[in-house]
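Note that this complex is displayed minus one protein chain, with the remaining chains in position.
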Amino acid sequence: MKLSFPLVAIGLEVSMIVLFGFFVKYDTEQNAVQQQYSTNATKADKFLELHPLFQDVHVMILVGFGFLMTFLKKYGFSSVGINLLIAALGLQWGTFIQGIVHNKGQTIYIGIKNIINADFSTATVLISFGAVLGKISPVQMLIMTILEIAVFAGNEYVVGEIFQASDIGASMTIHAFGAYFGLAVAGVLYQSGLRRQNEKEESVYHSDLFAMIGTLFLWIFWPSFNSAIAETTEQQYVAIVNTYFSLVACVLTAYAFSSLVGKRGRLDMVHIQNATLAGGVAVGTCADMKIHPYGAMIIGSIAGIVSVLGFKFLTPCLTDKLRIHDTCGVHNLHGLPGVIGGLASIVAIVLGASKASTMLMQAAALGSSLGTAIVGGLITGLILRFIVCVQPSMEFFFDDSAYWEVPKREEGDNE
Amino acid sequence: MKLSFPLVAIGLEVSMIVLFGFFVKYDTEQNAVQQQYSTNATKADKFLELHPLFQDVHVMILVGFGFLMTFLKKYGFSSVGINLLIAALGLQWGTFIQGIVHNKGQTIYIGIKNIINADFSTATVLISFGAVLGKISPVQMLIMTILEIAVFAGNEYVVGEIFQASDIGASMTIHAFGAYFGLAVAGVLYQSGLRRQNEKEESVYHSDLFAMIGTLFLWIFWPSFNSAIAETTEQQYVAIVNTYFSLVACVLTAYAFSSLVGKRGRLDMVHIQNATLAGGVAVGTCADMKIHPYGAMIIGSIAGIVSVLGFKFLTPCLTDKLRIHDTCGVHNLHGLPGVIGGLASIVAIVLGASKASTMLMQAAALGSSLGTAIVGGLITGLILRFIVCVQPSMEFFFDDSAYWEVPKREEGDNE
Partner (left out) sequence: MKLSFPLVAIGLEVSMIVLFGFFVKYDTEQNAVQQQYSTNATKADKFLELHPLFQDVHVMILVGFGFLMTFLKKYGFSSVGINLLIAALGLQWGTFIQGIVHNKGQTIYIGIKNIINADFSTATVLISFGAVLGKISPVQMLIMTILEIAVFAGNEYVVGEIFQASDIGASMTIHAFGAYFGLAVAGVLYQSGLRRQNEKEESVYHSDLFAMIGTLFLWIFWPSFNSAIAETTEQQYVAIVNTYFSLVACVLTAYAFSSLVGKRGRLDMVHIQNATLAGGVAVGTCADMKIHPYGAMIIGSIAGIVSVLGFKFLTPCLTDKLRIHDTCGVHNLHGLPGVIGGLASIVAIVLGASKASTMLMQAAALGSSLGTAIVGGLITGLILRFIVCVQPSMEFFFDDSAYWEVPKREEGDNE
């Protein structure tokens, strides 16, 4: 870490400044001939109109994802700290790379959609971060951020521009993509010691409460996430209502099944922190479709159940059988619910809830997202393992003291 | 807990889905003949216009109430977790039952007011939850949520539609109602052991800091709560300004009196967490009346004083004399300040600050809210105690381990 991390970080920031110097301008500098309909004042007005929704999403990225991962007892600094670092890099790189892809290499004019999309591309990396949490170094995370967002932008372009598929809340392009990308990386970086019970991989009482800060802010603002890039205000309204009702239903089933599969009916904090959010993921793709509030509630209910069962039965199996260790269980919060989201959109289109896309294009979008994620994740994993030679050894896993000056745990502690 | 909780939760969610399937539609599906003035686009615009205020309220419900109750050292999971569960059920049931009451049984079209009102009905239950915190089971809370919101919707209809009383910030219909309903339930469920000092009923240093997260978000967003359903933007403006100045004044007097009644002038965290919010409650009913900023400050100052004195002198008395054990002291934060709010509105009307209601109707509204709450709470308490036979015994009070898998308190802990 001594020199590689600061040099990589500085190198990346200098590169960003240079790229922005050449390619990125204010929206109000845009050639008025190209966009005659829109004066600078109205451009700024549009920006400010969506700004509250953007802020909600921004809280989700920094506070939501950041604190959700603080559940590990000795890895809170890294969870919330590296989350911020990834976000800061991802917001710059995502602005650039998505702008370049969508504008075919021309100047990027920063509007509200650009920075919302940058937050979205960052969310994707943060989901993958959950799969490898505690097992890779900050330098590796910086490299992974650059690689993953590039692949993400490519897939998002294919899904949106070529397939013209619907994915307003990005169940497929962000959630499923981020989860399977992260799982592929985790698979490549697997070390056999991870199969053993690791005492550091547990929570303590207050670390679980810190994680609930993340859960609640994600839960509260998820409707903004799923509606932020809707084209009309009517679609925005529908997306907010659907997400709201999917989430509330999801909470009931997640609690019920957490108790059902728990010892003596006890609830498990891991389920409550994560599975209560699966409804937001699963309703994403068809959030702006007229699936009716009760339809959203059915999707949310199923997502809550699948997510809890995934944590209980699938995650241990993934580690033992497939040698894929998923620290935060992103497969259960983002992977499976993301796939459910894609499938739900197909059902919704069959039932006539939307004419904006077709069954076939939705299936292609789901396939593309999963395929690109897995291939991209495998290649990224190989690069991180064999080219970026700073893979920490297992004794430093799940432990802030590898990268941070760590104070005492508690007053009076002699550690 | 083994089976009753999951079965009740699943049964309730299935019921909600069925009810929503029959009764609830998007606002944009509403018959255009009935509401010719309003196209789908303008309906969605109105929704989005109030959406930021709604989000503020939503943060209060989930983060505010949830974390405010985490002050108990061993009951943080339940406080923030059961808070989320109650909210998720209450938001669905509140949407339905309030819609049915106001629309006289016809189809409910989901607008922003519907989901704000659902948050309000949920707030009422969460206030009552504070009175019984740590003493009742999750199943009991689910049943209480259903019963209380039904009674709440009835009283709110009587106050708003029949008496035509003013209660914009709901000092009477939410705060006083929620507090006295909860106290009535707590009275019925009273166990004599509660009179003894219970070591689990205390806080630890960091649990008090978690609670401050709740306090601050409630404090910050209270102006949105009191103004969210105002009819005109001018009333909304007045409600925000009045609430803001009532709250700031309340903080000064709450601090002053906490020090005055404390040992050697020391501040008490319970007062700071709660009494600093009493100004938001007490100014609620007359928030949209032209009581002048200094009038709001007088109301807030009084509320801060009364609330601290209530915590210091009244709460112990309630337990000892009236056999009513109020875990969070909701009587001091919501009960007394709610009554002050009702009385303040009568004074304000006498002084000519509003012509929207009359003294008599305000008095009737206060009486109805208190009466309905107490009777409804007593009946609910009896149902919870004798019909829902899952009353936990005292050894499980104030202890997450009754319902949750609980990790170690802290690294190195051998508990």
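All chains are identified by letter, namely A and B, in their written order; residue positions are counted from 1 within each chain.
In this text, a residue touches a chain if its C-beta (ideal position, glycine included) is under 8 Å from a C-beta of that chain, and two chains touch if they have at least 3 such contacts.
Everything numeric in this text was worked out from a predicted model, so none of it was measured.
Asks: For the chain that is not shown, enumerate the shown chains it touches in the whole assembly.
Replies: Result for the missing chain's touching partners among shown chains: A, B.
Asks: Can you tell me which of A:100, A:115, A:132 or A:189 touches the chain that was removed from the display?
Replies: Selected residue, touching the omitted chain: A:115.
Asks: May I ask which residue of B:28, B:78 or B:236 touches the chain that does not appear here?
Replies: B:236
Asks: For a quick check of understanding: of B:104, B:266 or B:321, which residue touches the chain that isn't displayed?
Replies: B:266
Asks: Of the residues in subunit B, which ones touch the absent chain?
Replies: On the subunit B side, contact with the omitted chain comes from 52-53, 56, 73-74, 202-206, 208-209, 212-213, 216-217, 219-221, 224, 232-234, 236-238, 240-241, 244-245, 247-253, 255-257, 259-260, 262-269, 272, 276, 290, 292-294, 297-298, 301, 409-410, 413, 415.
Asks: Over the whole complex, note the residues of subunit A touching the chain we left out.
Replies: Here the touching residues of subunit A are 1-3, 5-7, 9-10, 12-13, 16-18, 20-21, 24-28, 40-41, 43-45, 47-48, 51-52, 55, 58-59, 62-63, 66-67, 70, 76-77, 80-81, 84-85, 87-89, 91-92, 110, 115, 138, 206, 210, 213, 403-413.
The working rule: only the chains that are shown with their structure count from here on.
Asks: Per the centroid of Cα atoms for each chain, what is the distance between subunit A and subunit B, given in Å?
Replies: A distance of 33 Å separates the two centres.
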